[in-house]
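All protein chains but one are shown in place.
Chain naming follows the written order as A and B, and within any one chain the residues start at number 1.
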Amino acid sequence: MPDAPESADATDDAADDGIEAGVDRPGGSGLGAAAGAESPGAPDRVAMRVWRGDPGGGEFAEYELAAQDGEVVLDVIHRLQATDAPDLACRWNCKAGKCGSCSAEINGRPRLMCMTRMDELPEGPVTVAPMRTFPIIKDLVTDVSFNYEVAKTVPAFSPVPEPPDGYRMQQVDIERGQEFRKCIECFLCQDVCHVIRDHEENKPRYAGPRFFIRFAELEMHPLDTNDRRELVRQKGGLGMCNITKCCTEVCPEHIKITDNAIIPMKERVVDAAYDPIGWLGRTIMRRHKRSAEEAAAGGQ
Amino acid sequence: MTTVEEATVTAVEISGTRGGPDVPTLRRDGWWVQPLVSATILIAFVVYSTWAAFVNKEYFVGTASHRDLLSPFYSPCLVASCVPGSHPATVITWWTISPALLILIFPLGFRLTCYYYRRAYYRSIWLSPPNCAVADAHSSYSGETRFPLILQNAHRWFFYFGLILNVILTIDAVEAFREPGLGIGVSVGTLVLCVNAVLLWLYSLSCHSCRHLCGGQVKSFSKHPIRHKLWKLVTPLNAHHMKFAWASLIFVALTDLYVRLVASGTIPDHRLF
Partner (left out) sequence: MSEYESHQYDIIVIGAGGAGLRAAIEAQGRGLRTALICKSLFGKAHTVMAEGGVAAAMGNVYPEDNWKVHFRDTMRGGKLLNNWRMAQLHAQEAPDRVHELEAWGALFDRTNDGRITQRDFGGHRYARLAHVGDRTGLEMIRTLQQKAVSMDIDVFMECKILRLLPDAQGRISGAVGYWRATGEFVTFTAKAFVLATGGIGKSWMYTSNSWESTGDGHAMAIWAGADVIEMESVQFHPTGMVWPLSVRGLLVTEGVRGDGGVLRNSEGTRFMFNYVAPMFRAETAETEEEADRWYDDHANNRRTPALLPRDEVARAINAEVKAGRGSPHGGVFLDIASRRSAEYIRRRLPSMYTQFKELAGVDITATPMEVGPTCHYMMGGVRVDADTEAATVPGLFAAGEVAGGMHGANRLGGNSLSDLLVFGRRAGIGAADYAEGRTGDPEVDGAEIEAIVAEALAPLGRNGGESPYDLHRDLQETMQTLVGIIRTGPELEEALEKLGVLRERSENLTVTGGRVYNPAWNLATDLPSMLTVSTAVAQGALARKESRGGHTREDFPAADPELGKVNFVQRQTDDRGPDAPIIVSPEPLPEMPAELRQLLEEGQ
């Protein structure tokens, strides 16, 4: 199987060829084995290469410090701050993989620093760099305001009027949306997406994976009345995505962004824009709607 | 209802300078293995299937060998030049070159526009990007918004044709139980054709368009219980679409090869029972 080299993670197809999987784990021991108290062969020093820089430029700074049991990359960064590098900038909040603040590129892979255990990384220096897709502020901190700007362009939830005894929704109708609402907005999917990672000029016309799942969530919401398919096609740049699935690979919440949101959205766009039967129906409907509006306007 | 005309969308501004290390990738793992393996298999398949399509012989094992085995590359064989016995009736008379070229358009189109293969060849052949967090090999990028890649949106039409082909190949597999002169039986070739048909069905039914058309497109499952059931049936298959894509691709080539080897007399087709 072509993708087998990276699919050591057998638990679930989410990691069908996950960036999280296999190659980086020495000896394929996984986390379970690493959990024991002190494994005899554990190194007693760790070497870190951490990007230090600002918009004017920067370089990797090398640090070495004592290894400690059960640490994640963020712990080591914190220890560096408390000792060698007090002004080393990094974002973090919850340190539990719930807030999505400490996104960075560890050994070249976009990950949360708080959820990357040191003992799952291969031996040798651990490289920590800022997210590449966003403008740098300092060291590991980037300006992620692009994402907040895109968020403003997604038309809000607009539900059907509430019935007197309150809304009713079946669990089966909300489960698809609930998966997308697990998103912690770490923006790692936005970071890894080559559409904007490698082609900065696409940013103004590309919403990115995080917002494709937002569009999908709203489209699949049983109470929502908006139709955002044309919007996501024309202005959201859904067609820019070439489904290379890196967003799914890096998602720390294991949301199946590509299979469950982007592709279903592409199919819905096909329903609306590229399916001749659908097109015919829509044209007729639009004419009806317009005449209804004209009638309403004329009547006033 | 908000349509694109009604929604006010302000363009997102880009500001600030990118920082961080300016290298194509910082990954030190074997990120290149995956695209290399994918590319190798894809290219090998293209080379083999092109040869097999043009060779226009030894695609059918017929009555003379007490078998009814037709290569999937040549089924349905509907042109005048088809080997006698390989088809029920001649339909197209003006087609004079290999019948495979007429048939392969559909499975090829289905696989070319498949969401999984797109990922595989965009990564491994087009290197856009070769792997996650590895720089795109191209300086400009417009995705699937322009011709010809906008045609990827036609995937569901190829899916429909694919279903028809699956029915035909299933009939072929059933007919492979016929052993003219001997009665009904099972040979290695029968099994090969059956496995091939099963894999092709799994590949088609696990397709993302299939999942969408079965039920993915509805907003409320509880209001469409039958479509929800269908969706729940194909969703677990969809999770393995990648595996079915590779398995069916490799096996369809092996099926052709097997029929070819038997037809050319290189190996015998063992009767099992």
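Here, a residue touches a chain if its C-beta (ideal position, glycine included) is under 8 Å from a C-beta of that chain, and two chains touch if they have at least 3 such contacts.
In this text the structure is predicted, and so the values were computed from the model without any measurement.
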item: Shown chains that the omitted chain touches within the full complex; value: A
item: From A:S101, A:N202 or A:T258, residue that would touch the chain that is not displayed; value: A:S101
item: Of A:A104, A:V128 or A:I184, the one touching the omitted chain in the full complex; value: A:I184
item: Residues of chain A (touch criterion as defined above) contacting the omitted chain; value: 31-36, 54, 68-72, 75, 81-82, 86-101, 115, 117, 137-139, 141, 143-144, 148, 151-152, 156-157, 159, 162, 166-171, 174, 177-178, 181-185, 218, 221, 224
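Operating definition for what follows: only the chains that are shown with their structure count from here on.
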item: Computed distance of Cα centres, chain B from chain A, in Å; value: 29
item: Touching residues on chain B, where the partner in the complex is chain A; value: 1-4, 7, 9-21, 25-30, 33-34, 37-38, 40-41, 115, 118-120, 122-124, 128-129, 131-133, 135-136, 140-145, 149-150, 153-156, 208-209, 211-213, 216-217, 219-222, 228, 238-240, 242-243, 246
item: For the chain A and chain B complex, residues of the former touching the latter; value: 1-6, 13, 16-17, 19, 23-24, 51, 53-55, 57-58, 60, 105, 107-110, 122, 124, 127, 129-136, 142-143, 145-146, 149-150, 152-153, 155, 158, 170, 172-173, 192, 194-195, 197-200, 202-205, 219-222, 224-228, 230-231, 233-235, 237, 239-246, 249-250, 258-259, 263-264, 266-271, 273-275
